[in-house]
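The structure under discussion appears below in the form of structure tokens.
Note that one protein chain of the assembly has been removed; the remaining protein chains are unaltered in position.
Each chain gets a letter, A and B, in the order it is written, and its residues are counted from 1.
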Amino acid sequence: MVYGSRFTVDRKSHRALARPIRELSTVNCPPASWGFYVLTDRSLTKGRPLEVVVDAALQGGVNAIQLREKDLSARALYELAQRLLPIVHSRRAVLLVNDRIDLALTLPIDGVHLAQTSLPPVEARRLLGPRRLIGVSCHTVQEAIEAQNGADFIVLGPLFFTPSKAAYGSPIGLERLREVRRHVRLPILGIGGITASNAAQVIEAGAEGVAAISAVMAADDPAGAVRDVLHAVKSGLAVRARRVEPL
Amino acid sequence: MELIVNGKRREVTDGASLTVLLNELNINPLRVAVQLNLEIVKRERYGKTVLKAGDRLEIITFMAGGAE
Partner (left out) sequence: MEKSDVLTFAGRRFRSRLIVGTGKYPDYLSMQRAHDASGAEIVTVAVRRVNLDRTQESLLDYIDTKRYTLLPNTAGCYTAEEAIKTAILAREVGLSDLVKLEVIGDQRTLFPDNEELLNATRVLVKEGFVVLPYTNDDPVMAKKLEDAGAAAVMPLGAPIGSGLGIRNPYNIKIILETARVPVIVDAGVGTASDAAIAMELGCDGVLMNTGIAGAKDPVAMAEAMRHAVLAGRLAYLAGRIPKKLYATASSPLEGMIE
């Protein structure tokens, strides 16, 4: 200890107050740097094995994959995750699994993505510890504020209309994104109808990145689709960097 | 016996405990921290801590102030 050796401190009286210092599971891959977060959906891949499409997406440069497949049983998801992990990790990307905290506890999955119907992020954090990634899907400012307790990042949407997310309600729009940005500190990824032509706007509105399903899963050239979106994200970031917010 | 309290010499009853000293000084034990010869004394031990001649005491509390 820095202080003098004769200066003793009675440790028993210390209450457990230390906030866990959150180190990310891959220190080189924090959510704010992803740019693009790709969610899986094996029903959209037009017959191709999911592993092939995920591998192509990774080749295109994506850093983070969310294994969704909400219809699969725990066992089937477990086996699928086991097949995807080496593919994702060999490209130094991260794999998160949707909702299944139990899967994240049994396999070296990098994190968990929670919906508003999943366990609350603070519980997930307690189960997973400080090193794993926790993302939360949000639609409102209130949900985003609450997600801050435990989450490392949020996915906000649906921003634009999309068939995949039609069940989640009408698009919330970019103005909501700007509002959420004013209220929370976590990295925000925009989702819902994201394409290479609107990704830049989403970044300019305040998100750190975008997330998508069909833009990649259904693409004939997933690697190319990823490259196009990442390029758009990069231009959005460049516009934001040049824009000096009024003070 | 003579002690040094907050940098100043002070005469205190022989064999006095910390509680006795704080009483003599009219100090509320709930508002201070006490360091005896470079070690912090836990409040529950004030009554059992017997002072000796030459002991150096720092009695600390919260005062008005910020950067100085």
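As a convention for this text, a contact is a pair of C-beta atoms (placed from the backbone, for glycine too) under 8 Å apart; a residue touches a chain by one contact, two chains touch by 3 or more.
Note that the structure is a prediction, hence the values are computed from the model and not measured.
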List the subunit A residues touching the unshown chain?
-> 1-4, 7, 9, 14-19, 21, 32, 141-142, 145-146, 148, 178-179, 182-183, 185-186, 244-247
Residues on subunit B that touch the omitted chain in the whole complex?
-> 5-8, 25-27, 30-35, 40, 42-43, 58-68
